[in-house]
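With one protein chain removed, the remaining protein chains of the complex are shown where they sit.
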Amino acid sequence: MRNKYLLRGIVFLFLLTLLPFAAMAEASASPNEDIKVLSESQTGYSSIRSAAVLGDTVYVLNPEGIYSWLSGQAAFTLAASHNQLEQLSLPEEERKPTISILLSDGQQLWGMDGSNARLFTLDISGGELVFGEPVSLQMQDRTQTYETDAGVEHSYMDMPEQALLMNGQLYCLFNNYQNNTQNRTLMSYDIATGEAASYDSEFITGIAAYKDGKLLVSVRDEDNSYDPATSAFVPTALGVFDPQSDTIEEIGTFADLNAGNMGMGMTIKYEKDKDAVLYLIGNGVVRRLPDGTEEKCAYLPTREFWGGTGDKMPLLPDGRVALCVGDTMHVRSTNPADLPATSLVIYGGEENNAHKAALQNMPDVSVTALQNKWFSSAQELGQALVSGEDGIDILFIETGWMDVANLLVKGYAADLSASPVFQEHMDKLYPQMKEVGMQDGKILALPVRLNIESMSLNSKAFAKLGMPLPATYGEVCQSVKTFYEEHAQEGEYNINMQTGSGWLKDLLLSTYTDYMAYKGEEMTLDTPLFRQMAEALASVNTQLMDDDEVDFSNNEDMNEFFQRPTLFTQGYSFDLQSYEYFLNRPDGNDMSAPDMFFGMKADQDAPPVVKGSAVVMIINSQSKNMDAALRYAENYIKGLDALSKVTFYPGENEPIINPDHERVVANFSQQLAAMKVALEKAEGAEKTEMEATIKQMEENFAQYNEYGKFLASTAAIAAYRQLMENSYIATYKTNMLMSQQDLSELRERYFGGQLSLDQFIQESDAKLRLIRLENQ
Amino acid sequence: MSNWEATRYRPGSRKWVRGLSGVLLVLISIVILLPIVLTFLYSFFPVKEMEGYLKTRNNFDDKQWMDVLLSPAMVSLRQYYSLLIEKPVYLRLFVNSVRYTSAILLGQALLIPAMAYALSCFKFRGRDTLFFLVLMLMLLPFQVTMAPSVLTMRTLGLMNTVWAVILPMVVSPFYIFLVRQYMVTIPQEMLEAGLMDGAGTVRTFLHIVLPISKPILGAACALSFADSWNMVEQPLIYLGNARDKLPLSVMFNDLSTQEMGVAFASAALYILPALLMYTYFQEDILLGIQLSDMK
Partner (left out) sequence: MFTKKKSLWLFLLPGLAGLMVFYLVPFIGGIYYSLTDGTIQNNIVGFANYQRIWQNEVFRLGLKNSLELSLISAPLIFVLSFLLSVMLRSLGRASLPFRNILLMPYLVPTSAMLIVWTLLFDYGGIINRLSVWLGAGRVLWLESHMLRVPVVLLYVWKNIGFSIIIFSAALQSVPEEFYEFARLEGAGAWKQETRITLPLILPTAFLVFVLAWVNAFKIFKEVYFIGGAYPNEAVYTLQHYMNNKFAMLDYQDVTTAAYSFAVIVLVLFGILYARKGVRGVE
């Protein structure tokens, strides 16, 4: 007896130990996967251009060929190689057809050659691409032409935005941006004969195969999608399109989850088994059920679905979708139960590398950006946070335009002092940046971006005109005067990228503000320094400057403007990557670009001050997802890219190599080679134009080769550090003279000549005083 | 008919008193009407001329004066056209304003006289305290309860709805006070007369008190209309971003800063409904001002 129970006990225990393995096996087959296409060669980017589903397999097309993926595989496999760039260097007869769009009709793969309007079958069963007999599509009316400056006419074929095969027809949805409309045109082409059929049904923004030879369509007049009376977007309608009768039967509307989705078209898909429609919004997929209710069913870590034509949202037989962005295919389950349990809402911010790094480490959390809400003041933001109605967890705010300090004092930001990651980050920052995020010794905000504004000019232009380089505001005024007295008539130079006199007036206030802020003094205009600077401005004939104002919307004027070198180059802010290029560019190139950056001095004895604006990340102290928010923030900080680190950690001084450099250079070479081949066949005006283009390309290539190697070279970093030596971070308080409404009005009136300098100073100071005392 | 026809004025008033009064009143009336007339006048000026004229403001040159514009170079109706037809926004806001005002007036008609009746014609413990409370609440400007009101509204789930704007105005202590002060002067005999005839409080209210109070009710109606038509702070605070629910008064401020040329036309259009309303109800208001016969 004992033996029997012992045996059973052992079997039971054995089975018990198998359970965890079984569970793990279940868990490991996660419904959500991200598969990357790996590029073999050095030349191309591995971006996926088009995708199609055949049976259980997903096929993707990229510049190097067609890759396939079967559910369960860890990576793509190369199904057939087809390097399109290489093809260009072959003589035309030897070239294989270009595949622009990959399509599937459920039975086999098809390819469409966009530039030559051809459709053909594709057979990759043998590991090599076998092209079927191409059918010419009657796409003549989609030919677009344009004329270059040299008078040569070029034409190209319009590529459809969406395309699908159904019932022996290729349905294509084209956009019409060149006709200044957001509305699209639906065409269909017979795949056997290439015969075209056009339709009168209009305002179609998306198509999907339905049943009985009909299409599901999303409909909205995109040119009038915004109704100013209700201050809301018109909802997009869902309809059934019958090609036979050319009619659309509307069966409902989509909820406005994407708040507009202007001009981007709708990516929709029909789910047969549920009689539902799947559609893509921002960073997710929504399912619209037959009764009109909608549910979010998939989350994607990015909103960047720009590229790809044909089938933008391939649907797998197991119900999952495969969305391709860049070189990654995101396969997602459409079962709402598989959505991440936690979600974070972020206000502000952008999809930069740090953000992507954070998301990569948190696939179990859905991160969405707050749509269509813009807080113009701390008051609005504070109210939103208190009411909790938007459920904001993380905020990115610029310190100059919103009173961040006030938000911190009021306890709206969570205390982040406990995390060593944040501690380390703060300690490595420039002290003035660190200050912005600290309050009472606690870390309440994390600075994550820094942009600096400095004065910049084209020193070569100054040298040519024999003018000394200005360092103070007074000297800048003097330069302007000298220019108008001696050189303006010749009409060979521009005084500033920003035409008119506005820049000089703004410079007065910004230089003074920068000086006072840097010194840490209370803002007041009643100082001899300000008067001196204001008088320098008054001595300049600003009317002359205003007369020279250029209307940049007029192409001719604009081109003429850029033919001339510009002395002051204020449109440019200091950028590490282009620093070397600017310094070393050949004469005659980019004549409005600077080659010298420095901070402005208020007067001779003042230091040259540079203004920095910072963006800080704050976690809402009332956030319901504190853990997830902290994880995001930590991953974000850890994922900061090298370039950012150089800008705000003074200790990081290693030059940064441009990772794309080699690849782009190789790509460039290939393109040049292809163009040279084409050159040989060209004649006449076209040939001259091509020669000019090639020459330009070669020059650009040489420049890039030399100066594109570094994202931040040693010289650039050194120059940057120099500028940062006398810098301060702009806050709401320091920007007040420029941003506060009452003070701006005073400024307008002063510059408009309606107030004398004394009155301006007196009234501004009175208001500044009121503001300051109010807050004590 | 109007009791003014009866000799309600002082029969013994000397002629010179009347003459002087008349002259003074004429002068004062001109001064009072001046801004309104100017607004309407300037609304017919073409946009460009108006903009040019408005630019001459704020000139601190002692040698220069602003022109006294009395007639336009050209009578222009374009501003009206662009406000009414080109931008249908105006009409929608107008409709919003009308809706708010009518809702508020309706609500007040139901609640205010009843409350005032209770405070004036009934005796109960705590009545004087309650009245004092009403008085006190009336004296406080909006800003006093602005911040906590937002919280109350949010708790009630009324934020960003039209009710947040309507309901507080409906129970406005000011009108309770006003009507009550009037009702207090109703002689006791009247109320008791009703009682003796067997009417209850409700009957007395409907058949005696209300008719007598017509004067003040008419006045209150006109005043409340003006208040509601004019209100700016409440919509701004409670409606926030719901732009389609805003009344005209709020948008007017936006409009006027952007397009100076049409500012007068929009002002004129804004004033017009109020004036029309007044002329229409004028009879009632004036009719009701004097006390009616009590017998």
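Letters A and B name the chains as they come in the text, with residue numbers starting at 1 for each one.
Here is the rule we use: contacts are C-beta pairs under 8 Å (C-beta built on N, C-alpha and C of every residue); 3 or more make two chains touch, one makes a residue touch a chain.
All figures in this text were calculated on a predicted structure; none of them were measured in a lab.
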**Request:** Can you work out which residue in A:Ala378, A:Ile397, A:Ala461 or A:Leu504 touches the chain that's missing from view?
**Result:** A:Ala378
**Message:** On subunit A, where is the contact patch with the chain that was removed from view?
**Reply:** 377-379, 382, 385-386, 403, 406-407, 409-412, 621-622, 741-742, 745, 763, 766-767, 770-771, 773-776
**Fill in**
It is residues of subunit B that touch the chain not shown, namely 4-5, 7-10, 12-13, 17-18, 21-22, 24-25, 28-29, 32-33, 35-36, 38-39, 42, 54, 56-62, 64-66, 68, 110-112, 114-115, 117-118, 120-124, 128, 130, 132-141, 143-149, 151-152, 156, 167-168, 170-171, 173-174, 176-178, 181-182, 184-185, 188, 191, 195, 200-202, 205, 215-216, 219, 222-223, 225-226, 229-230, 232-233, 249, 252-253, 256, 263-264, 266-268, 270-271, 274-275, 277-278, 282, 285-286, 289-291
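Throughout what follows, only the chains that are shown with their structure count from here on.
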**Complete:** Between subunit A and subunit B, the Cα-mean centres are separated in Å by 52
